[in-house]
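Have a look at the structure that comes next, please.
Excluded from the complex is one protein chain; the other protein chains are retained at their positions.
And now, subunit A:
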Amino acid sequence: MTTGPVIELRAATKRFRGATGGVHTAVRELTMSVQPGEFVAVVGPTGCGKSTTLSLVSGLEPPSSGVALVRGEPVLGIPDGIGYMFQNDAVQPWRSVLDNVAAGPRYRGMTKAKAREKARAWVDKVGLGTFAGYYPHQLSGGMRKRVALAATLVNEPSILLMDEPFSALDVQTRALMQDELLRLWSGSNADGSTLDPASRSSVIFVTHDLDEAIALADKVIVMTASPATIKASFEVDLPRPRLVEEIRMTPEFQLMYRQIWESLREEVDKARERSVVAG
């Protein structure tokens, strides 16, 4: 196991060609790193280019300049051990819950029976045991998120990229899913003990919800308004295991929130002004 960061972006810039022929810079000179087992939340104003950061790490989009490194290797194509949870639930509507979760292992060459067996365990872990044979349209939004979560985690990714995965959910369901995510991430070994922190997967969790970011992460990175670059980084020293609904009430949390919000607010204002001008 290398001791260096698992994920590293060095001066990564991503430009897109706009529909009208102009060039849009989504992220500019982005430099950040994620340590093994670290949970990093990225917050920033809506539409600032947070998702682009994840595409660079996942290899779905190459950077226009600069480099993205995963385990010290430049990202060319999709690196091994990556799990990616998209903002819109990317469940396959023509597959049952069980087969959706079994899709990853199947793609990786596992036999149908083995993949289903593995999927079955994860379907149970996210609490959908009785719904294994249901099709996605028969499930609620929160349940579909659980399917997507199980489908991502079944591959046992060492790097987990999450793009506002819970933003479409109602407040109660969201809190439930956040707890669920923390429980699964902090993980349990086969014997029931919790995983040693360094062997947990490294997470980049993109959100525009500061509450969520602090409640989940070890480190919160604040991004500037578009084109996004890193403005500040805050260590979150809240004890684990955490329960999101409870930790939000603690004075430490509130203090942290105020600190980070000071930094984030300017960017949110900037983005808002710009959208007013554009609109």
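The working rule: a residue touches a chain if its C-beta (ideal position, glycine included) is under 8 Å from a C-beta of that chain, and two chains touch if they have at least 3 such contacts; residues count from 1.
Here is the rule we go by: contacts and distances are computed from a predicted model.
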(message) Name the omitted chain as UniProt records it, choosing among "Protocatechuate 4,5-dioxygenase, beta chain", "Molybdopterin synthase sulfur carrier subunit", "NitT/TauT family transport system permease protein" or "ABC transporter domain-containing protein".
(response) "NitT/TauT family transport system permease protein"
(message) Given that one chain is not shown, which residue among A:Ala103, A:Val126, A:Leu149 or A:Ala175 touches it?
(response) A:Ala103
(request) Consider the whole complex, including the chain that is not shown, and state which of A:His24, A:Arg95, A:Arg120 or A:Lys219 touches that chain. (result) A:Arg95
(request) Sort through A:Tyr84, A:Trp122, A:Phe234 or A:Tyr257 and give me the one touching the missing partner chain. (result) A:Tyr84
(message) Need a quick check: the contact residues on subunit A for the chain that isn't drawn.
(response) 58, 60, 78, 82-84, 86, 88, 90, 92-96, 103-104, 107-108, 135-137, 151-152, 155
